[in-house]
Each structure stands twice: as structure tokens, then as C-alpha cells.
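For this depiction, one protein chain was excluded, whereas all remaining protein chains were kept in their positions.
Going by the order they are written in, the chains are A and B; count residues from 1 in each one.
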Amino acid sequence: MRRPEPLIFEISKPGRKAYSLPALDVPAKSIDELLPQGELRKQPAELPEVSEVDLVRHFTRLSQLNHGVDIGFYPLGSCTMKYNPKINEYAANLPGFNRIHPYVPEDLAQGALQLMYELQYYLAEIAGMDHVSLQPAAGAHGELAGILIIRAYHRSRNDLKRTKILIPDSAHGTNPASAALAGYTVVELPTDERGGVDVEALEAAMDETVAGLMLTNPNTLGLFDENIQRIEKIVHDRGGLLYYDGANANAILGISRPGDMGFDVLHFNLHKTFGTPHGGGGPGSGPVAVKDFLEPFLPVPTVVYEDGKYRLNYDRPHTIGQMKSFYGNFLVMVKAYAYIRSLGPDGLRQASRDAVLNANYLLSRVRDYYDVPYDRYCKHEFVVAPLKIKKETGVRTLDISKRLLDYGVHPPTNYFPLIVDEALMIEPTETESKETLDYFADALIAIAKEAYEDPDKVKSAPHTTVVGRLDEAGAARNLNIRWRKPE
Amino acid sequence: MNYPEDLKYTKEHEWVKVENGKARVGITAYAQDQLGDVVFVELPEVGTEVKAGAMFGTVESVKAVSDVYAPVSGTIVEVNEALNDAPELVNEEPYEGGWMIVIEMSDPAELDNLMDSADYQKMVEEGGE
Partner (left out) sequence: MNFLPNTDKDREEMLKVIGVSSVEELFGDIPPELRFKGDLKLPPALSEFELARHMEELAAKNTAQDYVSFIGAGAYDHYIPAVVGHVLGRSEFYTAYTPYQPEISQAVLQSIYEYQTMICELTGMDAANASMYDGASAAAESVTIAAGLTRRKRALVSKTVHPETRAVISTYADARDIVVEEIDYTQGVTDVESLAAKLGDDVACVVIQQPNFFGALEPVDEISAKVKQSGAAFIVSVNPMTLGLLRPPAEYGADIVVGEGQVFGSPMAFGGPYLGILAVTHKLLRRMPGRLVGMTTDDQGNRGFVLTLQTREQHIRRERATSNICSNQALNALAAVVYLSWAGKQGLREIGEQCVQKAAYLAGKISEIDGFSLAWEAPFFNEFAIKCPVDAEQVLEALLEQNILAGYPLGRAYPELKQYLLIAVTEKRTKQEMDALVAGLEGLA
């Protein structure tokens, strides 16, 4: 077992330092002369004092306590933990991309602007949409931008009575949260027995008070909504717009385009579908794409090409405004751009085909050992649940997930989507080999057996990690969210 | 599971204990068991008016949030401040130290709409596993 690592503050010692600075090369004045006394800090901030070797060992040892895609399988559903190509990291570290200030004259940043312009085009083409803004910093940020675009569209037509957004009960939590942040009331739609949107419920809910429908397709059950054409017609006929949550777009690259399905607005997660790393939680990037008629509302700026030059365009009088400072998470765009150029059109389609093949293979391998609530061919992910195991042994999804840690893999997404009791949501991605899938399937099967033979072993897992099950209730009841220097 | 006979119950798993014409309210042993370890209880201020069936607070466990509803209408005259520091009382003593509010009832006849212990137990057992 690996040892826990002390906090950086706990290895601090007064007088140690890692930093060095050049000698001040201008005539020094007293700081009191330059800044008002009252504005100065009386006590220095309690930052650590460590040597460079302490620092490097601390973070290196700490890093060894973490799982990542580069360490092993990471089938976290709806997160698309595919391999992050190293050439993309190389590209994003080039000084020409790193060292430029966002306010440099456009003539001096033509490479960056060209990359953004071309990426806008690539994403529009993949989505089957007409225009793209790269501004949003993450998927949820893109959702907010998209819903604000829908709101701006209805307002531009003086259609002010649309105060609701329809969202299936299988949706990602960000969907209702984004709609609420945009000022809408959320109306939840039930899922039918095939795992798609309950079309009758949609019929009943879709009226002149509804601004639009947010849909993930394939959805969080990993299922393509077979009724998408009917859904599209119902929503559009009654004046609503269709929003596509691109979190699950890894299933459809070059295979089916949201724009062709009738969606009006979407976001992509560059950190899921386009191979950029997830960074331990971020940064991501969540570009929004729209059909022509919504172009006036896109966030500013976008990149345009005029008279042989790329430039930023802020001239959009009906824009929803700016979602963040500057132009978006540029270095993430660099990596996504490199990814698309690596794969090309055939490679992207093959990636989706393999993502779907891998998911269906894994489902086939484990379906005899776990309950499958919606038993169809899946797309890039699928949901199983240990219902029989739980009933007969008391072993739950949480236990199975913790036991998987002992097998050296990251567990699937737990207890999501909410509509499936004890859900295990599994997304293998296309960058995993058959051997890896077999190893994981064998582990799931072994645990299913262990649940009967030695349930306590599963319920008390993990047994091999640096820490065991942590007291989350205690953490919330007795909050300790920062270190304090002992008195 | 424990269903004290001197209490009245709602479909949403609140209990009511009538004391000197006032209604003491909490959530049932079944409800706290479903939620898991309670880590936070958000309650209204004394003096707040509540309506039967309307939400008056929330109970949070590590990974779930549940609304709590007033079984009867009236004015809140007491709030269990002890839950601020010890939300676990809801788990440990749901019918005693884990109480949440006391309501000065505006219409005591509303009590007749609530379930008795046997009916509530039946509902839980039929609805549960």
C-alpha cells in the first residue's frame, strides 16, 4: 500500500525557498513611498516555504495516488475518457501558442486565429450546423450559451410567453441547472419503455409556453432515440427549438449529424469527443453551434476571414453577449484541432464505430451477470444494474465500484442516470483494446461471483488503495475545507 | 422499522405529535433510513406561516436532498436549533431529538387527513421492498 502524502504546508520550514528572482535592476524605493501604508498586508499570507526538491517530490508522490487514463481503463459513463494523444500536448506547449497575450494586434496572431477559424468550420461540418462560437469554457457553459440563444430568439420575435424548457428525466444534471440559470422553469419528461423520450408525454407538454427541448442523443442510457423525427416535428410545429447536448457525440461522428436530425443549437465537449485531456476536472471547452437563423445571437467574438486576414468579430448587435473573458479556452482548442487533423474524416468515423463496437462487446460480455434495464444495441455507452445481486446478497452498485478499484480500473459512473435503480453507466471509448475490455468484463463477472461467495469482501472494498472508504457524512457535518497552522 | 402509535403520518413521511394543541413535526424512521446519513437540515424561522402540504424545509444527506412538507397549516412557533450542530439526530432519534418544527395550528381539523400508525406502516411496507 502506498503511503499518504503530507500536506505541502506540513513540510514547510521557515526560510526554505524554491524561487529565485533576478536582482532588481531599477533604483529601489521604499515600498511605503510607492503604496499607501494602509493598503499593505500586515501579516504575510501563510504560504508554504519549501525547497524545489521538496516541492517536486511532494507533487510527484501525490500524483502517484491518482488514477488517470494513462494508468488504466477509465470507463466513466458520459465522460468519454478516451486516450489523450501526446502530440496534442506538444502542440499546445509551443511558445507561439503559449506566449501570446489575448490583446495582441490581430496581425501578430494570425496562426491562432486561423486555427480557431478552421476549428469553427470543422465543428460546424461535424455537427451539420452553420455557425460556431468557441467561447464557452465547458459543456455546461455551452449549454447556458445555447439556452440563452434560444431565449434571445424567442424574445426577438416578441414571443415572451415561452417560460419553460422540456428535459427528459434521463438527462445530465447540467441540463436542468443550465435551463434554470437561464431563467427557465424546467419540465421533466418521462422515459418510455424503449429508453427514449415518452412521445405522448411530449405531445401533452409541448405548447406555446415551451421555449424548447434539451436532448442528448444517444442519451445517457447509451440509446439512440428512435423517435427523433417525431420529436423534432412536435417541438418545431409548436414553435419550440431543439437543443442537442453533445456530451454523447462520440457515438455519431460522421455517422449521423445533429443538424440533420433537426437540432437548432448544440454544444460539443472538446474534452470528451475530441480527445483533449480532462485535467482532473478541467479545463474543458464547450463550443456552441447553431443553424443560420440563430447566428445573430451567438456569443461574441467569433473569428472571421476577410481580405486575406483572420480577425475577431464583435459586430453582432443581437448577440447574447460574452460568456467569459477573451475567446474561450484557446489551448484546449489547439488540442482538439490537432486531434481532428490527426484523424481526418475517416478516422473520426472509425473512432465512433469502434466506440460503439467496444460498448456493445462489453455489454454482451456482462449481460448474463447484471440486469440490463433497456436491452437494445447501445451506442457508445450502456447502463447495467446489479438488481438481482443486491436482492440476493445485499451487495450494491457502490460496493461493486469500490471492489473494481482493487482490480486497478476506474469504476463506471454510479447511480446515474437517476431513472435506473443502482445504475452502472459504462463507456469504454474506442481507444481501448479487446484485451482491456476482456479484463474489465472478467473483473465485473468475478465481482458478481464474489458477491455470492464472499459478500463482505465486496462490501468492505477497496482493500488495496491508499485510503479506504472515506467518511463523507463526517466531511459534510464537520467541515474542514482548509488547513490551518497549528497554534 | 419503528412506527410509534401516538403519532400521525403523511404520505411524504413526516410525523406529527400533538402536544397542548400544537403540532410537533419531524421525518419518520423510514424516511431517514432512505436518505442515509443526514448532514444538513434547513429550517424556516420562527414566525413563518406554513400551509398544509407546502414545503417548509430541506433535509440533505451526502448525495440527496429531500424537501419536507408541513402536515398541517399554521404558524411555526419553535424550530429545532440543535439540528444545526447535530443533524445526525434526525438519523439517531427521528421521533425525539430529531424533531424539526412546532406548528401552532390554524385548523386542527386537518389532522384528520393524516394517517395513523397502522395505515402508514401499511403504506411503507407495500411501497417498499
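Going forward, a contact is a pair of C-beta atoms (placed from the backbone, for glycine too) under 8 Å apart; a residue touches a chain by one contact, two chains touch by 3 or more.
Small disclaimer: the values here were computed from a predicted structure and weren't measured.
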Which shown chains does the hidden chain touch?
-> A, B
Of A:L55, A:V199 or A:I445, the residue that touches the missing chain is A:L55
Based on the whole complex, identify which of A:L76, A:L221, A:I400 or A:A443 touches the chain you can't see.
-> A:L76
Could you list which residues of chain B touch the chain missing from the display?
-> 40, 60-65
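Convention: only the chains that are shown with their structure count from here on.
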Rounded Å distance between chain A and chain B, as computed from the means of their C-alpha atoms | 38
Please name which positions on chain A make contact with chain B in the complex.
-> 415, 472-473, 476-477
Along chain B, where are the residues that touch chain A in the complex?
-> 36-37, 39-40, 60-63, 87-88
